[in-house]
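My questions will all concern the structure given below.
Left out: one protein chain. Kept in place: all the others.
Order of writing sets the labels: A, B and C. Residues in every chain begin at 1.
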Amino acid sequence: MQTTIETDIKQVETMNKQISKKAIDAIISELTEGCQIFAPVVQDGIKLYKQIESPEQINWGHGNCHRSLKELFFPITEPVFSFRQTRKGIQIETPGNHNKKRVVIGARPCDCNALSITDKVFKWDYEDELYLSFRENTLIIGVSCIQPEPFCFCTALNLSPFDETGSDILLTETGKGIYHANIITEKGVALFERFKEHFTEASPDQSARKDAMLKDIVSKMPAPFPMQDIKTWLDKNFDHPVWEEIALGCIGCGTCTYLCPTCHCFDITDESRGYAGERLRNWDSCAFGHFTQMPAHQPRPLQWQRFRQRVMHKFKYYIDRFSRLACVGCGRCRSLCPAGKDTVEVIQTLQKQIDLAETGPKTNKKG
Amino acid sequence: MKKIKDKPQESEDLLLEKDRLWQPRIVAFLCNWCSYAGADLAGTSRIKYNPQIRIIRVPCSGRVNPLFILRAFIDGADGVLVSGCHPGDCHYSTGNYFARRKFALLKRLIEFCGMDERRIHFSWVSAAEGSKWSQVVNDVVNAVYQAGPFTGFDLPVFSKETEIETPADLCKQGPERFAYSIDLMSRTGKK
Amino acid sequence: MMDDLKTRLKEMLTSGAIGMVIGYGQKEIYMADGSREYRTCPVFLSRDTEIDRLVWNRHCVQNLVTYLTKEEYKESGKIALMVKPCDLKAIHVLEQEKQIDRKRLFIIGLTCKGVMAEKMGIDEGHLAGKCIKCLDSSGKSSAVCTPDEADIVIETLPDGDMPPKGKDISSDLEGFEKMPSEKRWAFWQNQFLKCLRCYACRSACPMCYCEQCICDMSRPQWIDKSPHLKGNFLFHIVRAFHLTGRCVGCGECERVCPMGIPLMLINQKMIDTVKDLYGYESGKDPEQAPLLSQFKMDDDQSFIK
Partner (left out) sequence: MNHLYKPTLMKIEQIKEETSDVKTFRLVFLDPLLKETFQFKAGQFAEISVFGEGEATFCIASSPTWHGFIECSVKRAGKVTQALHQMDVGDTVGFRGPYGNHFPVEEMRKKDLVFVAGGIGLAPLRSLIWNCLYSRDQFGKITILYGARSVADLVYKEELKTWETRHDTYFIKTVDPGGETNDWDGKIGFVPLVMRDLDINPQNAYAIVCGPPVMIKFTVQGLDAMGFSPEKIITTLEMKMKCGLGKCGRCNIGHTYVCKDGPVFSFAEIQAMPAEF
């Protein structure tokens, strides 16, 4: 199957505005009434998206959050419903916290972009209301990456540190305390209309400066990988001996999948005490052996098979199904892998295999 | 989940009433051969003791997996008591010696984590010590009563006032992720 | 010395005396600013041409003993393993628990002068907490520990000056124990709330080799699988208890935790407790009986009514 990789989904014509840091704080203060605000907060030595009460709590630093934005829409653990055995039978109650209006501020473009990827799977055929109601009720104000982290590689996947996909409004710090604001979606426009007085028209030199900054950052970051070629190679090489080699060292923890902004696998379990209990949806990881363990059968008994599943899922299966790469290059898996496994290295190894297949002797391919 | 058969459910009012007059819930793991018989003796001898104790009979104190104790707390116990034969009296000759090591370590471990020491108790009660049993129970109930309801697994409420001070290095209000200079990069030794 | 080793390993690989070398190597990695860095990570070498990749430096932090009990490496024939003196203790525990066959193992002992502290993928710029104790107790001016049970010993020390010592874990522990119990509980609540249950601690731990972990069991399900406070608390306390008398203090669990939970605090506490109560040191001797399958008549029972 030959499918092409889409990279960008354009929404409405974007508006270019400008806003000061002070005005942003004012907007947030006003929004805290009637809205839940989430923003990067540093606590206990780690940076996470957390609910805040005032704009001072926001950490505007350049680093990305340790855990990705997905946890606000697809929580680590989330009650699907609670049940209670009564004399009238079993009563089921579904959670009621999904309709609150929420605003996320300070999300990185890679995280926002990842949501447009997970949207696909949660909307596919059956619509997952738990995830989608959170999505619908949340407005996302992204902040462009003007200082990529050491392990970032979004440009290698044809994405940009100023990517607009997934954000409703994208802020870019073009000067001290001055943000260039792209109003991208209808939700963004609605917010803009409400706080019109805080925004000013973006001056041409601001826009020019933004473009120059982007150019400067991208020039340093890794050049795009031929993901289409890699996809073609993956189509044919499920049984290639290189897989066993690539996965060497993987200790089988779930760090990469849990930190990944696009990994969306979950488990459903029940927990109960006495006459009542809850059914919970928890994150799960394809790196775990028990992920696919059936009573008498295990399709992926070895770690390298599970590793292959993850790579294949990101760079082939997802493209086949949803025409998107399931990787945004946020670099979390690279930086925090306990055994120093590196997604970029995996891509490079596959690239080497392509070169080998073209020049060297043919490898044993599956028909 | 349990199935409701004939037992009527506690009404909301009753629960509220109970809440007001809080009584500790204590789970006791008793060895079949000594402590359980001791408790039996206390019963047949008409010795009165506090009724807040829920007894689970186990074959030997060595059977008590530390997990049982922890699970009891998770499932809402306010205190736990484990009781077995005196050293040397074990029906299986050495079960309680092994248990003794486990309990000593478990006690240290969960107290280190911050569990109130008044909530976890161990005792040796023989089949002949009905009165000791009643004394132990009364002591345990009193201790747990002093400690109050166990709320350790309720979600903590964070605010500026309750912020936890910890020794400096434990929980550095760390730098942002990767906001370190690139030459300090992890695990690198330049070639 | 390293060259001798490499020649020997090459010979052994070609002759088939060993099937795989698990050691430390360096790989080039792409950085976002366009530079190339070298990252020290475990390498798995089964061809003699690759042996030159082996390195020994202060960034060789990971405890490679973990791989010995993983299914994927059991079929590789005899394994040559680079082992730091502290990692050797882990091998002892595995031997004691009959998990590995010493005959299937060729130990490349390293002479160590301490490795760097690492947390959440970041080099903290000073020596690891576990190293400080190790260096002091050796009593040697050069602060060197030498493995005593290796098949071959690399006597070369890692290059470079001694990095700053950093803080010893015992002093952290002391400070922590001075806190009132409510504060301690609140501290762990705070920490365990962050836990994702990615099980990196479990996967990286050389002692966590169970084919089915108690956390994955469903009948009976003692430990809630959901990463909420109760489940996380139970998981970490149970894990700490399962490591009591077995943990050798390699610090891998804390190093790999992506949420930066200071797990070694609990483990070090238990190491100290075990030593204090029973004079037992795990990994000291592969022949000694495991802590919890032995007892003494006069074990402490002051806490029992």
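Basically, a contact is a pair of C-beta atoms (placed from the backbone, for glycine too) under 8 Å apart; a residue touches a chain by one contact, two chains touch by 3 or more.
Values in this document were obtained by computation on a predicted structure and should not be read as measured data.
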item	value
Contact with the hidden chain (one of A:M15, A:V41, A:V80 or A:I146)	A:V80
Candidates A:E13, A:E33, A:E56 or A:D125 - the one touching the absent chain	A:D125
On subunit C, residues whose C-beta touches the chain left out of the figure	218-219, 221
For subunit A, the residues touching the chain missing from this view	1, 80-81, 83, 85, 89-90, 92, 94-96, 98-99, 121-122, 124-130, 133, 238-239, 264-272, 277, 279, 281, 284, 286, 291-297, 299-300, 305, 309, 312-313, 316-317, 320-321, 366
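Keep in mind that, in the parts below, only the chains that are shown with their structure count from here on.
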item	value
Inter-centroid spacing, subunit B versus subunit A (mean Cα positions, whole Å)	41
Intercentroid distance (Cα basis), subunit C paired with subunit B, Å	30
Touching two or more other chains - residue numbers and ranges from subunit C	31, 33, 37, 39-41, 120-121, 190-191, 224, 260
Residue numbers of subunit B (touch at least two other chains)	171, 174, 177-178, 182, 185-187
Complex contact set, residues of subunit A against subunit C	44-46, 48, 66-67, 76-77, 148-153, 156, 220-222, 247-249, 251-255, 257-259, 267, 269, 271, 280, 282-283, 285, 288, 290, 301-304, 331, 334-342, 344-345
Subunit C to subunit B touching residues, read off their complex	26, 31, 33, 35, 37-41, 55, 57-59, 61, 116, 118, 120-123, 125, 159-160, 167, 172, 175-177, 179, 181-191, 193, 214, 222-224, 229-230, 233-234, 237-238, 240-241, 244-245, 260, 262, 265-266, 269-270, 273-274, 277-278, 291-293, 295, 297, 299-301, 303-305
Residues of subunit C that touch subunit A when the two form their complex	27, 29-34, 37, 39-44, 62, 66-67, 70-72, 120-121, 190-191, 194, 196-200, 202-204, 212, 216, 224-228, 252, 255-256, 258-260
